[in-house]
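With one protein chain held back, the other chains of the complex are shown just where they sit.
Up next, chain A:
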Amino acid sequence: MRLPREGGCGCTGRMATAPVIDVRDLNVKYGDFHAVKDLSFQVERGELYALLGTNGAGKTSTLETVEGHRPATSGAVRVFGRDPRDRREVRPRVGTMLQESGFSPDLTVRESVRLIGSLTGRTDRVERLLGVVGLAHKAGTRVSQLSGGEKRRLDFATAVYGTPELVFLDEPTTGLDIQSRDALWDAVDRLREEGATVVLTTHYLEEAQQRADRIGLMHRGTLRREGTVSELTRALPATIRFSPPAGAPDLPLPAVPEGGGTFLVETPALQKDLHVLLDWARDHGVELRDLQAGPTRLDDVFRALDGE
């Protein structure tokens, strides 16, 4: 469960109105390949913004440009009002969890956190961080001996070293078991309580759906949708699924058989149509097995992109 955010970012006035990340008309090209096309988005202070996309959508190129790892072909990218490639000014305020770990196999966990942490320009206690990510017992272990999930946690520890104001989490939970995943999100929640801004990419759409304040959906290099989860899913019809018993009377709504005796109703008026269906079932004494009703899931928003 996500903890309630206490008092937002605690910032007021002019500071609160300046976006932490401001991307305008970004284009990224590799030779003839146009990876990102005219992309614009802003991330506000204290927000958790999920940048999602299909494979090859241009997410990584966008993220690497915003992180300052890659020059923009054209357009303007500002992080805290500065060029993200200005490492000395920007990086002390930014923590980055890269998609692939990039630690030296011959250094221990403790040495890796201390080294990378000290280079961020922030200060923290290594033992505290190892406790946060559950690697205290591995402090003296070489990175080459860690499992994939442990490397992700090590990566997270270096990203949140010194409690940065902005954290990039690129596929943070890939390879993590459920306990580690919960622990990681708890740590993110604590960062957010202190006002941190988070940019997330993930293939686990339910994570984005549960946690993101806003979502940007990329497809083929452009931003196709942007908004809160509810704004994104509202645009598509809600769904009702059920299995009527054999020999039931004619259904009261247009429904599509999905195989295995299950029917699907797609509706822009979930409450009204659900009522119709339940009234019909009661009046005819019909039991609707496996009844499910709800708004469209983010998955369906994704699937709808391909049809465009």
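Quick note on the criterion: contacts are C-beta pairs under 8 Å (C-beta built on N, C-alpha and C of every residue); 3 or more make two chains touch, one makes a residue touch a chain; residues count from 1.
Note that contacts and distances are computed from a predicted model.
Chemist: Out of "Protein FixA", "Phosphoribosylformylglycinamidine synthase subunit PurS", "Cytochrome c oxidase subunit 1" or "ABC-2 type transport system permease protein", what name does the UniProt record list for the absent chain?
Modeler: Result for the unshown chain: "ABC-2 type transport system permease protein".
Chemist: Out of A:Ile21, A:Leu52, A:Ala72 or A:Ile116, which residue would touch the omitted chain in the full complex?
Modeler: A:Ile116
Chemist: I'm checking contacts with the chain that's been left out. Which of A:Asn27, A:Thr73 or A:Ser101 qualifies?
Modeler: For the chain that is not drawn, the touching residue is A:Ser101.
Chemist: Suppose we count only contacts with the excluded chain; which residues of chain A make the list?
Modeler: 67, 69, 87-88, 91-92, 96, 98, 100-107, 111, 114-116, 118-121, 142
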